[in-house]
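There's a structure below that I have some questions on.
Subset of chains shown; positions unchanged.
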Amino acid sequence: MLEIIGIRHGFRDLAVIGRMDLRAAGGGFTVLIGPSGCGKTTLFNILTGVVPGQRGRIVWQGRQVEHLEQTAAYMQQKDLLLPWCSLLENALLPARMDGRNLEEARRQAGELFIRLGLEGFEDYLPAEVSGGMRQRCALVRTLMFQRPLVLLDEPLSALDAITRRSLQSMLLLLQQDFAKTIVMITHDVEEALLLADRLVILSRRPMRVMETIDLDSPKPRRASDPELLRLRERILDVLQQELVL
Amino acid sequence: MKAAPGIALAVAFSILAAWEASCRLIPLPDFILPPPSAIAVTAVARAPLLAANAMVTGLEIVAGIGLALAVAVALATAMFASRPLERALAPFLIASQAVPVFAIAPLLVIWFGYGPASKVVMAAVIIFFPITVSLLEGFKSCDPGYRILFRLMGASFGRRLRYLYWPWALPYFFAGLKVGVSVATIGAVIGEWVGSQAGLGYLMIQANARLQVDLVFAAIVWLSLMGVGLWALVGLLERRWVYWK
Amino acid sequence: AGRHLSLMLDWFPNVDHLPLYLARDQGMFRAAGLDVEILSPSETTDGLKLVAAGKVDLAVSYQPQTIMAAARGLKVRAVGRLVGHPLTTILFLRDKGIEKPSDLDGKRIGYTVAGLMDVLLDAFAKLNGICRYRPVNVGFAIAQSLAAGKVDAVMGGFKTYETVTMAAKGIQTSYFELEKHGIPDYDELVFVSSDRVLAQKAGAVANFVKVVEQAIGKVKADPDRALAAYFRQLPDADRRIETAAFRLTLPYFAENQVLENDRWQRFADFARANGLIDAGLPASRVIWQRP
């Protein structure tokens, strides 16, 4: 389980995160949703130690840690593919960095390429594929990390509705079959509702938790489920009010 | 807007023509600056002599570049790995560029003898510097986003270097290498002043003492051609290695 | 101000040029209606080139190089002389068992200026029965290569200068003088001008040569006063070394300003025979006959 207790952060004279508490159950799927620029990425950066000097505590599996650098796989908002490596080489990077068995990693990456619709583009350079394909490749790379905790910052934002759906089911598989703890940032309320065990609605800057919704209905869920549609309206209302205020 | 390649010929031609004209019109005696036509005639007429000496100098240059590369890559890497080391070494490296050859010529001769070794070292001292500086600046200019990615992958310094910093710094490296191979020619010549029996530098000194100024300039032309050849070679390598730009 | 003459030295100012500085210090140039500007070169052939190009009026050079320049078609003429015999020697360390030139057989011999000293060395070797030796270009480093044992002797050191600087470092040297071992006697330091300058300023140049002659006379007459004048003119000079060098140079300053055609011709022929120059050169083409 991941617990975040009393995290605060500011840049210069801009208060970005103002005392935040959050719990993400082990093996659970936690989705964060909030206004653009509220501090979601900053939160992930603090968790992974990218932004140093955090105040507050991070507790992973009951042990307080400095940060999750070695624990979490982190897919950043920018794709950060290496321009000189083919898509496949980019995906194999975490394996190479670990000195892992490359044969095994290659097989695994090959499977993921097929699942994410990237087969045939293994040897393309990032500059030679579309924005959505780059994002999918970055997702493959994140999945190759082999870490118990996965932090995803808008992993599907550049994808069309259909591709997105199939990747959503893939993320569910990942959670269920490999017992990963997933924390994901998204802007798509429907996506949040389809995936989340726990949905956290965040306020404007300085960011705090406005509401936490636990969803128990079994997955896969259907977007047309009236319960979900009602929740969707409510969440949009909450966000709307927050932004109009 | 694209300029015709004719410009190239036009510019080259007009530079040579202006030089030729100034030699002929202004009473600039040929023992101070021979006209390009005279130099060309000598460069061709004395080709066997020049070629034999160019061979010697060429080998020194190639060996000097090799040595310089080894030193530059090692130094830049070490200085990038440790900021205090950079601060400690930088003054010595800069100092190495302020030492005129006559001051250390005796030292070179004592350490490396009158064989080609001293010339190779002398050339390397001049070549390694631009390469080291450019490579180091290249390493340091790496995008923080990628640095973070590699930190999160838990990559060792060696792997970061190989997969991230080195390719990132390649364009800088080539900028330095281009400067390096261009000054390599004068590096070898200066080395030959330290005492040698052959080589274009030796030939130049000898010809100058005998006031054979056309031969001095013909040797410079040969040297320049070697420099341009090396430059073109580096350009070729650059286009192959920096394939993603 | 008198008639302006620019004069380029062969090297940075040193006691070899002492008569010039004495003349300047004593106002001898001014008295002769001259205004002499003294310039230093970057390299020993600069003076010859600039004189021939008409950019300076006079240059200090060496007889061998003057002959080589004339042979290459530079319109240069020797007008006077400063040092009337060779100062160049084959220099070696005193205690290395070298007594006579043939002791250098089979040794490594360095030389300084490639293109000149290597030729002189070769001629010296042939004349003195040195059948086998390894020539080594030592460039700037005469003292260092000798002291470090990289060579056994060096062709090109001045018997009046390197001996002194090395002695100051505690290294005793000996030398073989060229003119005593078969190489034709020549004027080490000469004044060179060009046909063009001479056509316009013959009188001034003639006066200059006269002043030099008088100055050398004064130097020989009262060396200490001359040296004091030199240090007045060049306050930065190293007194210990230059004083010692001056003592050694004193006997070699030219007795007179007569450039002997035969002497020059002998060296020109020697130069031709040893490949310093490509074609024969009549000495009269190099020597200026003073009006």
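By letter and in written order, the chains are A, B and C; residue numbering begins at 1 in each of them.
The criterion applied here is as follows: contacts are C-beta pairs under 8 Å (C-beta built on N, C-alpha and C of every residue); 3 or more make two chains touch, one makes a residue touch a chain.
The model shown is predicted, which means the values in this text are computed figures rather than measured ones.
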(message) Could you tell me the overall stoichiometry of this complex, given each chain kind is only shown once?
(response) A x2, B x2, C x1
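FYI, only the chains that are shown with their structure count from here on.
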(message) Using only alpha carbons, which chain's centroid is the nearest to the whole structure's centroid?
(response) B
(request) Look at all chain centres (mean of CA atoms) and spot the one farthest from the centre of chain B. (result) A
(message) Nearest whole angstrom, what separates the Cα centre of chain B from the Cα centre of chain C?
(response) 37
(message) What's the distance between the Cα centroids of chain A and chain B, rounded to whole Å?
(response) 50
(message) If I count partner chains per residue in chain B, which residues reach a count of at least 2?
(response) none
(request) Mark out which residues of chain C touch at least two other chains, giving numbers and ranges. (result) none
(request) Show which residues of chain A lie in contact with chain B when the two form their complex. (result) 48-50, 69-70, 72-74, 76, 78, 80, 82-85, 93-94, 96-98, 125, 127, 145
(request) Over in the complex, which chain C residues touch chain B? Could you list them? (result) 43-45, 48-50, 52-54, 65, 68-69, 72, 74, 110, 113-116, 118, 135-141, 144-145, 148, 150, 276
(request) Spell out the part of chain B that touches chain A in their complex, as residue ranges. (result) 145-146, 148-156, 159, 163-164, 167, 243-244
